[in-house]
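Below is one structure, written out as structure tokens; the observations come after it.
Heads up, one of the protein chains got dropped from this complex, but the rest are sitting where they should.
Labels A and B are assigned to the chains in the order they are written; within every chain, residues are numbered from 1.
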Amino acid sequence: MSSTLVLLPDQATARIPKVNYLTKENGILSWLLTGDHKRIAMLYLVSITFFFFIGGALAGLIRLELLTPQADLMANDTYNKVFSMHGIIMIFLFLVPSVPATIGNFVIPIMVGAKDLALPKINLLSWYLYVAGGCLVLWTMMNGGVDTGWTFTTPLSTHYLNTNVLSTGIAVFIAGFSSIFTGLNFIVTIHKMRAPGMTWFRLPLFVWSNYAASILMVLGTPVLAITLVLVALERTMGIGVFDPTKGGDPLLFQHLFWFYSHPAVYIMILPGMGVISEVISTFSRKRVFGYTAVAFSSVAIAVFGFFVWEHHMFIMGVSNYSTLVFSLLTMLVAVPSAIKIFNWTFTLYKGSITFETPMLYAFGFMGLFTIGGLTGVFLGSTGTDIHLTETYFIVAHFHFVMVGGMLMAFLSGIHFWWPKMTGRMYPEKISQLAALITFIGFNLTFFPQFILGTLGMPRRYASYPPEFQILNVFSTAGATVLGVGYLLPILYLTWSLKYGEIAGNNPWQATGLEWQTQSPPLTENFVETPIMDHEAYDYEWLEKQMAKEVTSVG
Amino acid sequence: MSDSPAIIHDAPEADAHRAHPAWQRHHFETVEQQADTTNFAMWLFLLTEIMFFGGLFTAYLIFRNWYYPAFVAGSHQLNIWWGTANTGVLIVSSFTMAMGVWCAETRKKNGLVLCLILTFILGLGFLGIKTIEYSEKIEKHHVPGFHYSLQSFLDPASDPKIYKEYHDKPLGRDMAVHTELYFSLYFAMTGMHALHMIIGIAILSVMIFRARAGAYTTGHVTFVENFGLYWHFVDIVWIFLFPLLYLISRHANP
Partner (left out) sequence: MSHISPILWQFLIKWLTNFQLYPPEASKIAPQMDALYFFMVLVSLVGLTIVILLITSFSILYSRNRHPVAVQIEGSTLLEATWTIIPLGLFLIMFVWGSLLYFRIYTPPANAMNIYVVGKQWMWKAEHPGGQHEINSLHVPTGRAVQLTLISQDVFHSFSIPAFRVKREAIPGRYTSVWFEATTPGTYHLFCTQYCGTNHSAMIGDIVVLTPDDFKKWLDSSTSGMSLAQNGERLFASLSCNACHNGRPDSRGPSLANVYGSKLALAGGGTATADEAYLRESILNPSQHVTEGYAPIMPTYQGQISEDGVISLVEYIKNLNSNYRVEQTLNTTDLLPEGAPSPGKAAPAAAPAATPGGKGMVKP
């Protein structure tokens, strides 16, 4: 028995289907004015990759500066701009749209059995808003950048900086509406456009995760929008809502900002968790263990996620008793994530496991997200938070969950659905190597930062006491390795567009409606509306289906 | 939850392109699904708008709690009659809008056009009254950040019309400066509301032309219905703004 489950058509005779969403129409306008969710997903893929590499270059600059204890590579102001733009680009222009706008846009309509998302024009508008926000960020960078940190803390951002706070605020505002419309589209599609027989509990868990994330997008992002409006008014007209000399309260900004920005982190991670559900199931040939628990835990994370925002403010002079409430709720929101990790682990039990690249990334996710999530508990407990907050412990924590977690899940998903999106397989050996390099580079980069944080090294520092240098050198060394790990996929995935093996409909022998269609799919996804008559992850149904196909071929 | 439509398809060999009204988009199975879906989408969008305004309402309630005398004094500066007039205008415009939706549903083209025009005019009327109110504020230097003046609050008697009605006590200077906060929130909340009105009126003007061409009275009513929802929402936001800004301190003393 081979140790891979990949089943490709005979490469000598296989061809990419002549009519698919990529070949249906030609010309740039057919792309820029498309309503096809798959083309929009590809547009997003190109744009977010572009911004990812800009954000990554900024990260490289940060790590270069931090090689030495002195602030000798760039002026303090420049360093402040570098880390601010790194955060803003990575969060708003990469992580938030990554899985939903690329993979989700592509796959969710097919997964529910629809021909497109509910509102295709709004989908296209989402992309244009994203591009507009992104362009404004680029303009800001060229105009001198902004140095507020991604958190726009008042009164620094409203009264004490003369950089491009306004244009950045507007850019994030616009990108926020991109996110709101994507989430709105998903919720409406999942509610109203499921195929006959597709009940809620027959939906793939990827859909559940994106549904939960969409609720957060739709309800949380508008609060960020109005907060940015207030910051803009404060900065331009001095209205005083955040200014203590006028009776305003800078802590009000903190509450309003974190009311969105905490659900934002769940917006970022939940779709990634959805990818992991799909990948672990496919590469163990098994239904996800405890489907209902995993589905409900996604919704639980979304609901609880709205009620924990003050844990970003424990040391800011809030009422001690309020910290009791928010610390308790933070502990509660950690539990559903733990449930998911164990459910995925037990999906492996008595499965039939292979280790293709998506699975390797999924394993990386599980280990790294466990560490990241557990260190979140360190921070949710108020006593330890006093010592660890605002240090590199926080930086390490969120990079573990966002990069070790979310980015790995994104790469896992890209590799998993690559054959569906392009009709071609990526080269397996080099991609497994890239996954390994990424994993090693990641740990080397970010694990020393936990120690740095415990030792007390503050975040957002361009210079630091010399005794912290060694750990910083390790971290920078790891960043170099990590950079290689992220560059390789760009190279081989682009290579695969022309030279990759023809994938066929279902190279992974996966369940899910998307794998029953051709690769790449037709513009309308289905020739006729499918009727869902089996449960999600029904591998027995799949076996029967494939047996039928084999016997029906001449 | 099973709100997916129950459609049984014919065998694959049947006519692949079933007959459907011209306005049905191809990713929908039926016009009913299309109408249901877009309606749900509009409700969801309005929910995001509630969250959007929510931040301003939160700020207003917190600061009113902290600086009660300043907020009472600031509220006394608003003209209750213009505010009531605006409330009346908006409620009537919601009525004309609802009548417009009924006309579209019952395919009365001329009725629809009339209702849309009336709604449009009432919307403009609202904005006109708002302009009058805003210009009063500008005259009295009650616009935050633009030569804001504390005169009316340090010496209420200097404002005879309002003093006659309320007989407010003068505020200490440290409390008087908080009236700027009141007006900041007043302009932010009513300004954001007015912006939504302007967007609505702009869409209305396009709708009037399309209604005259008969676009909404051939059975495709979803655009009018969904716009009606938006218009009612903007009305409801004002129903919250009016008591919170104008009415709440009518009988209070700073």
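The rule is simple: a contact is a pair of C-beta atoms (placed from the backbone, for glycine too) under 8 Å apart; a residue touches a chain by one contact, two chains touch by 3 or more.
The model shown is predicted, which means the values in this text are computed figures rather than measured ones.
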Out of A:164, A:189, A:298 or A:375, the sole contact with the unshown chain comes from A:375
Touching the hidden chain, out of A:284, A:357 or A:525, is A:284
Touching the hidden chain, out of B:154, B:203, B:229 or B:247, is B:154
Answer key for A:68, A:432 or A:454 versus the chain not shown reads A:454
Answer key for A:314, A:416 or A:515 versus the chain not shown reads A:314
Where subunit A meets the chain that is not shown, the residues are 1-5, 71, 76-77, 80, 147, 149, 151, 153, 155-156, 159-161, 244-245, 247, 249-251, 284-287, 289-293, 314-317, 320, 323-324, 327-328, 331-332, 334-335, 338-339, 341-343, 345-346, 348-355, 363, 366-367, 370-371, 374-375, 377-378, 380-387, 389-391, 451, 454-456, 458-465, 467, 470, 539-540
Residue list for subunit B contacting the dropped chain reads 67, 69, 154-155, 169-175, 177
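To be clear about the criterion, only the chains that are shown with their structure count from here on.
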CA centroids of subunit A and subunit B: separation to the nearest Å works out as 35
Interface with subunit A, subunit B side, in the complex: residues 1-9, 12, 16, 25-29, 33, 36-38, 40-41, 44-45, 47-49, 51-56, 58-59, 62-63, 66-67, 70, 144-146, 177-178, 180-181, 184-185, 187-188, 192
Per the touch rule, the subunit A residues reaching subunit B in their complex are 109, 114-120, 122, 180, 184-185, 187-188, 191-196, 198-200, 218-223, 225-227, 229-230, 233, 236-241, 246-249, 252, 256, 524, 527-529, 531
